[in-house]
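The structure follows.
With one protein chain removed, the remaining protein chains of the complex are shown where they sit.
In this document, chain identifiers A and B correspond to the written order of the chains, with residue numbering beginning at 1 in each.
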Amino acid sequence: MKRAVVLILAVLCIAPTIALAETLKLGFINSITGPEAPIGENLTNGVTLAIEDLKAKGIDVDLIKEDDTGKPEKSMAALEKLATRDKVVGIVGPYTSATSNADAKMAERYKVPLLIPAASKEEITRQNLQWTFRTSGTTGDYATILFDLATGLGKPKTLAILNENTDFGVSAATSAKAIAEKKGIKLVFEEAYSKGSPDYRSTLAQAKATNPDLVFMVSYVADAILLMRQSREIGLSPMAFIGAGAGFSVAQFASEKEISNGIFSSTQWTEDVPWGNSRDWYQRYEKKFGKAPTYHAACAYESMMIMGQVASTVGGDREKLRQGLKTGKWNGILGEVSFQDYDGYQNQRKAQMLVEQVQNGKHETVWPADLAAKKPIWPFPGWTK
Amino acid sequence: MRSFMHNMRGMSTLPVLLTVVAVVALFLIPNFVESTYALHIMILIFISVIMGLGWNILGGYTGQYSVGHAAYFGVGAYTTIILMQYRHIAPWYGVWAGIVVAVAIGLIIGSICFRLRGPYFVLASIAVAEIFRVTALNLKNLTNGAEGILITDIPPFKIGDVVITDFMSKVPFYYIGLVTLIIAIIVTWLLQNSKLGYYFQAIREDQDAAHSLGINLTFYKNVALSFSVVFTSLAGSIYGLYVGFIDPSTVLALDLSVQIVMICIIGGIGTIFGPVIGAVVLVPFSEALRSNMIAQAVIDSGLVNENSGFGFFLKEQLSHAHVLVYGILLVVVILYMPDGILGFIRKKLLAKRRKEAI
Partner (left out) sequence: MVPPSHPHGLTRFHVRECPIHDLLLIKYRGIMSVFFQSMISGILIGGVYALIGIGLTIIFGVMRIINFAHGDLLMIGMYMTYFLFALFHIDPFVSIIVTIPLMFLFGAFLQKVFINRVLGALPQNQILLTIGMGLVMSNAIMLAFTSDYKILSTTYSSASFNIFGISISSPLLISFAITIAITVALYWFLYRTDTGQAVRATAQDREAAQLMGINVKRMSIIAFGLGASLAGTAGALISPTYYIFPQVGSVFTLKAFVITVLGGMGSIVGATLGGVIIGIAESVGGVYFGSGWKDVIVFILFLLVLLFKPSGLLGTSKD
């Protein structure tokens, strides 16, 4: 009898600590408001689904969300708060390249594992940082797949680049230039515009005057729509418009049928990929949130799944979490994921990229051929009157 | 037009004693307060006060309202940080370079703009600041354009071989801010009671009368501007080093210029402690809003149900309302307290004294 009592008491004492060890504190930084909010929404939703799935696996996450409004200094302050005041064991986020770059340095200083879901500026994982990991592909990946498609479907000789002058835009433009040079495509026009400018007409007119075969664009949502509207107005009609994801991958862009038809956009995930249960996941997302997910949602989902699963085994030890991220391998809707050091990158996932094309108001996976759902329309079908 | 000169001269012992006690307390705070968040708020307050005091010299004392002071803030920040990141010049030298560059620019701007009066001067100051902002955006080789400059590491400050600080914690910034603030207050006090200060205030009260008395308007306006620019640029440099990231939309923005003016207007322009009060009111309030403390407090106190529509609104949205509150404050102060909080209090005290005298 006495032994039973002691045993029960012992279990009762340990039980709370076991329960405590199960709820783990993770941080999530995102552009919840601000100009990138429409895409940021995808990340929030992806993370929400991940938290649900982690719970189903018995992992209870206490998620602390912070809004950085897309500004690096706010993002840095958010990371500092999460790391020092909330004492989270790991952080997923933020969204944009600018904020991710700033946070990566902060994470190194505070020694907290940071997993970046969707920012593609190359430099972020080329700085010999130990605490930053990246799920997202790089702008180099974006450019490579787009130019592979372009040279696979046709023989473009000239290129015009229109990019916004942010970290993301500049990185993508640099990557595009490098790849184009390798493929022998000549750069005939380049302009970095201030994001949020409402009038691109003169820029587009100048681009049109150089008669480019390819027009490579890098923008977030609102600019993407205006750029294409004004391109139609000006009559800029190259062999193909190739967009580096972001604004061009969003359903809102696709739904503007008159201006989006035929536009290519690089992406890291679509519902057609054979990885994990992507199609089911797509439908689940659409049902729950009322709109189709972009690749950002998938990246954020998978990042949180990975973070949650590894963090649940380390009992609040950040160094152990870091080790776990460095050495782990996972398989989900992004296919096989591991963070490797290669080609000057550290802790970077080797992303398999795809290209979507807007056909009839919807994004269709068109490249590479083994992952495509539909055939690409080439060359650009021109503007309808 | 009230003249503030008479109120500050001949200070009695009590305020001086209080000030000394306050200063000592401020110096001792980091030893007792562990919370980095509290230090963070204090540092922001210090920087805001310095910005405000800087503007005050030109706007409050000399009556030249510039709504483009972000130009000097930004120039200070950019100069210091560019020199540190790209030329590896330590910030304790870089700050001086920042001041020199900012003053030089200020003098050029002053010589162009000071012949304009009243609202036209305001407009010109805004245009100038915007020119700087767009230029910074475009001169990518110098400023890295819209991407901004991220500080990698501030070199440790050594005297001989002894490392005083490596700038990893907030404490050194606290002391730097506090010392600069005290210097700014002392300078303002000295100016206010000096011949220079009288000239400034004469220009503010009636430019033409001052001119007819032989005061060289452009010269003294430029002197005021120089003092003003020194402190504004210092504030900018300290801010840049503290936050660790600058870009044109944070340190050269019109919003910032407006904020600088607000600190003085709300506190009370043309006074020494006006900007202090303005900063002490604005900074914690905006932080409290931004970090959702107010919303949380209202919900916790039971006034509003967390799950109700209003409660949800409070939690999600109130944090973005801090600029709205700035705007409302500004409107209220201009309409009902054009002399700022300090002026308002003083008026009440005077009215009370008058009543008692009857």
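As a working rule, a residue touches a chain if its C-beta (ideal position, glycine included) is under 8 Å from a C-beta of that chain, and two chains touch if they have at least 3 such contacts.
Model, not experiment: these values are computed from the prediction.
Novice: Touching the absent chain in the whole complex: find that residue among A:Gly58, A:Pro198 or A:Pro274.
Specialist: A:Pro198
Novice: Kindly state which of the options B:Tyr65, B:Tyr78 or B:Phe200 is in contact with the chain not pictured.
Specialist: Here the residue in touch with the unshown chain is B:Tyr65.
Novice: Going by the contact rule already stated, which one of B:Leu142, B:Ala297 or B:Leu324 would touch the omitted chain in the full complex?
Specialist: B:Leu324
Novice: Could you please point out the chain B residues that touch the chain left off the display?
Specialist: 65, 67, 112, 115-120, 122-124, 126-128, 130-131, 134-135, 137-138, 254, 258, 261, 265, 317, 320-321, 323-324, 326-331, 334-335, 338
Novice: Please identify, in ascending order, the residues of chain A that touch the omitted chain?
Specialist: Residues in contact with the chain left out: 33-35, 37-38, 165, 191-194, 196-203, 205-206, 209, 221-222, 225-226, 228-230, 232-235, 252, 256, 258-259.
Here, only the chains that are shown with their structure count from here on.
Novice: Averaging only over C-alpha atoms, locate the centres of chain A and chain B and give their separation in whole Å.
Specialist: For chain A versus chain B, the centre distance works out to 39 Å.
Novice: Report the residues of chain A in contact with chain B in the complex, numbered from low to high.
Specialist: 33, 67, 71-73, 76, 81, 84-85, 98, 101-102, 105-106, 109, 165-167, 170, 192, 194-195
Novice: For chain B, which residues are in contact with chain A within the complex?
Specialist: Going through chain B, the ones touching chain A are 36-37, 137, 140, 145-148, 150, 152, 168, 243-245, 247, 249-250, 319-320.
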